[in-house]
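Complex shown without one protein chain; remaining protein chains in place.
Entry: chain A
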Amino acid sequence: MVISVNASVSSNARLLGAALKALLALTALTGVLYPLAVTGVAQGLFPGRADGSQVSAGGRVVGSSLIGQPYDLPGGSRPDPRWFQGRPADGLTENTLNTRYRLLVSGATNLAADNPVLIRRVEDARAAVARFDSVPGHPVRPSDVPADAVTSSGSGLDPDISPRYARLQVRRVARENGLPVDRVRALVDRHTEGRDLGFIGEPRVNVLALNTALGALAAKG
């Protein structure tokens, strides 16, 4: 009896050893060789994209075309009326671990549709956007404000807005930059991307690209 227990203990140990060796061999293949090979090829073929699609303007990096960012007045927290605004990002937080860095932690609000907190937020955002984007002679009604303008995205980093929300902002942006409304509207149209291949996803406007072009337009006068 004792002998057979010992035998099964040692055979279990042998099996575990084999399992560990299999895992280490597969780690070498899929955890070292594979990511290095993919990194090598990706960095060779499309380095800009593999490094995060950074965009430069006026000789300096102004962000990533894929990552949304705030366009606030200096001091933060209040939107700068000169620029097109992105979506709310109430789910976005800063890191609470490893706090020698200041990293953005992506995320959604995860609030339920019937949560009073979310209902209040959406109502407030609708009123705020309507106020912010109204110009004398052209008031924006809360019912004109599209859904993406008053909801937080899944990542908190949505780089896009809907073409409707971009057009809603045209008069305010034109007025603040001293530009003709038609030229700003044409700029929005030029930066409106259709669905991929005509049917995948939704039409959208990349806010960073739009604001970069707007900055160039405003500088020319």
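FYI, a residue touches a chain if its C-beta (ideal position, glycine included) is under 8 Å from a C-beta of that chain, and two chains touch if they have at least 3 such contacts; residues count from 1.
Keep in mind that, in the parts below, contacts and distances are computed from a predicted model.
As stated in its UniProt record, the chain not included in the shown complex is "Potassium-transporting ATPase potassium-binding subunit", which appears among "Selenide, water dikinase", "Potassium-transporting ATPase potassium-binding subunit", "FAD:protein FMN transferase" or "Ferredoxin". Contact with the chain not shown here comes from a single listed residue; of A:130, A:150 or A:168, that residue is A:150. Although one chain is not displayed, its contacts with chain A can still be listed: residues 12, 15-16, 18-27, 29-32, 34-35, 37-39, 41-43, 45-46, 49-54, 57, 60-64, 66-72, 74, 80, 83, 87, 91, 95-98, 100-115, 118-119, 121-123, 126, 143, 145-148, 150-162, 195-202, 204, 208, 211-212.
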